[in-house]
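This structure is in C-alpha cells; I'll ask about it shortly.
All protein chains of the complex are present and in place, except for one that has been dropped.
Coming up: chain A.
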C-alpha cells in the first residue's frame, strides 16, 4: 500500500495543481481579478444573495386570470368573425361562464356558416385545436378550451413574460439579473448588489396593459357610483376622477389597445408642466388610433392602465401621427417607470410577488467579512491542533486540508456554482469529515504501534483499518446529499451540492494524498521509529 509508482505521483500532483489553480481567481480581490481576466480565463464562485446582497424575487402568474383573458379575446374574435361573415351572422345571448364561451346563432339555418367562420379561430397555427366546438339545441354554439390549450397558452405567456421582465430590468441599467422560469407558473428574478429593490419590484410587477376606451357619457352617475354599468359598458376605478366619483363607466367595445407601441418616453405636459408620457403607435395601431379619434372627436376617451383609468381627456381633434400623450398624476419617477414598462411591452399575464428576499449590501458585506474571519480563525485552530497532536502526520493532514479547501473552491468555480449560507454549512461538514478521516487514520496508526507492530506495518494497517469507517461515514453523507438534492428546495440544494463536491475532495485529499506523502517519506527515510 505504500508503493506509489512515479506516474501516479505525477498524476495526483497535477490534479491537485489544476484544482487549486482554479480556486485562485475566487480568492483574488475584485480589482486584481479584473486585470487577470484580460489575459486568462478566471472561473469564479458566485456568492449567493444572502452573502453578497441583492434581491431574489419570486413571481407567480394568476392562471385563472389568464384563462379569463383568453376567453375575452376569443369573444372579440368570434364577434368580429360573425360580423364580417357574408352574409353577416347574427348572434346573441353571448355568455362567458364556467371557462367556456357560448352564444346563440339567431338564425339557426346559419349554423353551418357559423361553424365554417369559426374554424380559423379555434385552431391555431400548428393545426391543432385550441377550442372544442359543440352545438346545443340546434343553434347554441359552445366553445370549451381543448385539453392542452390553457397549458400551452400559459407556457407561451410565461415565456413572453420572462422576456418582458428581462427587457425591463435591462432598461434600468447595468444590473446582472438572472431570470428563470420555475414550475408552470413562476418566474424567479435574482439581481445581485441592488441598493433599492423597491424600484425594481414596481417595474417588474407592473402588467403595463394600456387601453384606450370611449367614456360612456350616457351612463347614470348614481348607477356608476354603485359600480353598475348598463349593457355594453363597464365600470372601472378612476382614482383621479375630477368629478369626485371613485370610478367611471366606459364602453366595452370600440376601443384600442396600446400593445403596439414603438416608443414611450417620459416628458412634461406643455400646458401644466407636469410629468407625462408620450407614446407612439406602430403603423397599424396609429391608423386605428386616427380612426377612433376622427370618429369620436369631441367625446371623452379613457386611458386605462392595468384596469384602472389614469385620465379621461376630451378628443379635441383627430390625432393622425400615431403620437399621443398620457398625463395623469405622475411623478418624474413614475413617468419614467411607466415609459420603461410600456416600451418593453405589457406582461401577457398578471404576475404577483409571492416571495422576496432582499439583503442590503452592508449586511451582506458584514456577513462575508465576519464569516471569513471566523473561517480563518477556525481553520488555523484546527491546523495548530492537528500539528501539535500528530506531528509530521498532522502536517500532512494539514497540507491535505488546505488543498481540500482549494479543491472545493476550484470545482465550485469551474461548475459555476453559487455559495450560500447553507453551502457554508456543507463546507463545515466536509472539512469536519476530512479532519476526521485523518484523525481516524492517525489514531489507528498509534494503536497499531502500541500493539507492537513495526512502523511500516502500523502505517499500512492504520490506513487499511481506518478506511472502512471512512468509507461508511462518507457513503452515508453521499446518500444524504443525493436525497437532499432530490427533495430539498433552493437553500437545501445549495447545501447538498457543496456536500457532494466536498465528500469527493475530502476523501481524495485526506486519504489518497496523505498516503502518497507518507509513502514518500517512508521510502526516503526508512524510519525505524515513529513519533505520532
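Criterion: a contact is a pair of C-beta atoms (placed from the backbone, for glycine too) under 8 Å apart; a residue touches a chain by one contact, two chains touch by 3 or more; residues count from 1.
Please note the rule applied: contacts and distances are computed from a predicted model.
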item	value
Missing subunit (named according to UniProt) among the choices "Peptide/nickel transport system substrate-binding protein", "Protein-export membrane protein SecF", "TRAP transporter small permease protein" or "Spore coat protein CotJB"	"Protein-export membrane protein SecF"
Touching the absent chain when the full complex is considered, from A:358, A:404, A:418 or A:509	A:358
Residue touching the undisplayed chain, where the options are A:253, A:374 or A:415	A:374
Chain not shown, touching residues in chain A	1, 58, 60, 197-198, 201, 205, 352-360, 362-363, 366-367, 370-371, 373-375, 377-379, 381-382, 385-386, 388-391, 421-422, 425-426, 428-429, 431-433, 435-436, 439-440, 443, 446-447, 450, 460, 463-473, 475-477, 479-480, 482-484, 486-489, 491-492, 495, 499, 507, 511, 515, 531-532
